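Here's a structure for you.
Here the complex is missing one protein chain, while the rest keep their positions.
In order of appearance the chains are A and B, and numbering begins at 1 in each one.
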Amino acid sequence: MRKALPSILSVISAILICFIAAGLTRDFGTAVDAFMAMWWGAFGDWPKFLETGASTTLLRPLGEAATKAAILTFTGLSVTVAFRVGLFNIGAQGQLVVGALAAAVVGAKVELPALLHLPLCLLAAAAAGALYALGPAILKLKRGVHEVISTIMLNWVAVSLVDNWLVTGPLRATTSGDNSASGTDQIHASAELPRLLGDLSRLNFGIVLALIAAVLTWVFLTRFTRGFEWKAIGLSQDAARASGIDVERGFIEAMLLSGAFAGLGGAVLILGTELKYPASLGAPWGFDGIAMSLIGQGHPLGVLAISTLFGGLRAGGTRMQLFGVHKSFPELIQGLALLLVAARMLWDKLIDRLSPRKPA
Amino acid sequence: MIELRHITKRFGGVPALEDVSLEVRPGERLALIGENGAGKSSLMNVLYGLYQPDAGEVCFDGQAVKVKTPAEALARGVGMVHQHFTLVPTLTVTENVVLGREPTSWGRLDRARAEKEVAATCTRFGFQLDVSAVVQELSVGSQQKVEIVKALHRGVKTLILDEPTAVLTPQEADELFAVTRHLSDEGLAVVLISHKLREVLSFSTRIAVMRRGKKVAETTPAETSPEQLAGLMVGTEVPSPRERGEGQGEGPPLATLEKLTAKGLHEISLSIREGEILGIAGVDGNGQRELAEVLTGLREWSGGTFTYSGNTLRSWNPRTAREQGVAHIPEDRLRRAIISDLSVEENVSLGRQTRAPFAKGPLIDFDKRRACTTALLEANDVRPRDPKIRAGGLSGGNQQKLVVGRELDAAPKLLVVVQPTRGLDIAAVAAVREQLRDQRTRGCAVLLVSLDLDEVMELSDRIVVLCGGRVSGEFGRAEFDERLIGRCMLGVGSAPHPDPLPASQGEGDLSA
Partner (left out) sequence: MILEILSSALDAAPALVFAALGATLSERGGVVNVGVEGMMRAGAFAAAVASLAMPTPLGVLVGMGAGASVAAIHGLLCIRWRSDQVVSGMALNLVMLALGTFLLEAVFSSPSSTPSITQLPLVFGRSPLTWLALVLPFIVHFALYRTAWGLRLRAVGEKPQAVAAMGVRVAPLRFGAVLMSGALAGLGGAVLSTSTLDRFEHHMPSGLGFMAVAAMVFGRWTPLGAAGAAAFFAFGNALRVGLSSSAPELLEVVPKGVLLALPYALTLLVLSLQGAKNVAPAALGHPYDPELR
């Protein structure tokens, strides 16, 4: 609990700071309305539900929130598992892009029954992301290239190649039936993530996948000897190596898993909501994963929790526009929260000062 | 004259110094001795402005002065050379020396003037140094000279040397003492922090003994003896060293290297027998570390053969090494043996984390790990006896006990030990040495690497000297001789008898 405290305080402070900022640029009445709108938009419009009894007032927002939460959870887990072995995978963005493209291509170009098609799409996305993450791991091991630098470079390589070439060129949608022919071909229905509540909400299977991934990651990292070995590698490569742990293998495994998670995040985006690789992915989901992982303190369930919160806020953020507050506001909150979490020493000192002294 | 008056310093409530008073007089060579943790370095760090005393004052020529930073200490003529050098490896000698007080003209660094001035300082105090050499290319001994020149160049009147001989050969140490004697003749006060009684007795003009944060005695070399000093340092009668107890020494070779070449090692040939302690002597950085790494699987070799337990090895890594009974007590425990952010029990499982009793299948066996750790803490007297706390929270001595206990718990066939007693107090040193002897008696082959030649000579059944990554001499128990070994460490001598193994270096120089 005490370990989570800096994160909780950071998030609360970030929300407060942004509330004041909104209040100053508009006025505080509007700010309150806007924040409430964001909140109801995130986690269901309970007042309206109680008033009207229409379940869509609850379910529609939840669907949006859950989708965004699922993507954030996957990229957050991606950064988290790489962090476990001490690697800073800034490349989740690039891995997500190639994963999303792989899902879109397999979803559109392959025809299979749903029972096989969807898993194949997910597998393709995971494999693409994993392979794209393998590069930095190998460069680090063989050439000593720092993974922060190589993953930054690979992000831009992926974005440039996919968004500015493949999607606008060779893989551009062939059907010119509807007007919006940007992006790749529409995926087949058999590749779509099934909706959990039919037409009531866009709530789809993605959040279930994210939940499973987070829990499995947690179990793996805390209960398996291999998870323990990863932790040892992350804390001290030298000591891990001297203890007979294969550090190189740990790096490769963790980066593969990290890339696979990022790729799955891309798949959830494509197979759940976009249904094709769009002209633009809309948000730097991969970079957001860094924030999720760090605010979640590198704990898979913490990542899940914080992704749910920010997934919700982002879904609700669109409603703030009605009050003249830009929808990027949740991202501002998220960035500030990350910045505050980064200043850990501050919180630690504050908590030390405020907490009752333990008997020595 | 400098006076430290009634200095008290606590760290988190724990007193490191209690009411210590000491004078430092111009032209004297004052030795400050005591065990590790006795407070000698802390006291000098107060004088050097690194620590602020909680009580007491520092007086320069009778005036109380608050020394808040090393810069202020330097300005008052106090310089300090630490055990860990504070040199920038990529800069030249001159750049390192003038750093912080660079000669400039119109904002531009005046390189020529700087080199001239530094060279002048070297000449004046009798140091031979290439002032335009890049520091990382110098030997350890030369780097230490650069550290001293740095202080002298600031015109210090008092020079504090913190364990300066820890990394030097006997010959280099002699040279260092000759130069520093010259300094005190010039009127400088030299303070030597040490725990080596012999060098203290031969070098100093006055000796102050510290124990547990207090000054317990002040004396002169003429008035005292090594036994008395040792007694003062420990506070009780020093237990006389236990009978060495000969190892069998005649066991079959367990590990044999033949013309083994690796990065940092050239055609090493030696063998380690069961039931013996093989000591490796040498100046720091002459291949000892690399040798230990090859044996424990941390370093690959490019030529020659490595035979272990009768098999010529093809692949060897820490995992296979551990599986075949190799244990490793490394030099830098916080780098290689302990992970401070893991709990004590997690650290105990390191090395055997995938095997019983620490694992069942792919899962961690939490219950057995706890039981195993509790037993190990008890058996090795590690305090506190809490398996759940962070290993980084243990004191250095307890961490070392944990490492030694863990490595011996696996009942190794080959034990590779590097600097096992560095930083431990006398009681802990004795305990560790006894455990090493016990392992030998049990039939374990022990390879001991230490930079402390006394330690190597005390414990070993046989000594191999390394110099420049080559074997430069081998000595049987009967032939141990400090001077001869010292010459081999410098690569100018050889074993008193032809080396039984090939590839010994520099044969024939017996005349000196």
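One rule holds in what follows: a residue touches a chain if its C-beta (ideal position, glycine included) is under 8 Å from a C-beta of that chain, and two chains touch if they have at least 3 such contacts.
In this text, all values refer to a predicted model and were calculated from it rather than measured experimentally.
Touch with the chain that is not drawn comes from one residue among B:26, B:89 or B:362, which is B:89.
Set against the missing chain, the residues A:15, A:37, A:102 or A:154 yield one that touches it, A:154.
Remark: the residues of chain B touching the chain excluded from display are 69-72, 74-75, 82, 84, 86-91, 95-96, 99-102, 104, 107-109, 150. For chain A, the residues touching the chain absent from view are 21, 25-26, 88, 90, 139, 142-146, 148-150, 152-157, 160-166, 168-169, 284, 287-288, 290-291, 294, 324-326, 328-329, 331-332, 334-336, 338-339, 342-346.
By our rule, only the chains that are shown with their structure count from here on.
Contacts from chain B toward chain A in the complex involve residues 13, 296-298, 317-319, 321-323, 328, 330, 335-342, 346, 349-351, 353-354, 358-359, 362-364.
Residues 223-226, 228-229, 231-232, 235-236, 238-246, 360 of chain A touch chain B in their complex.
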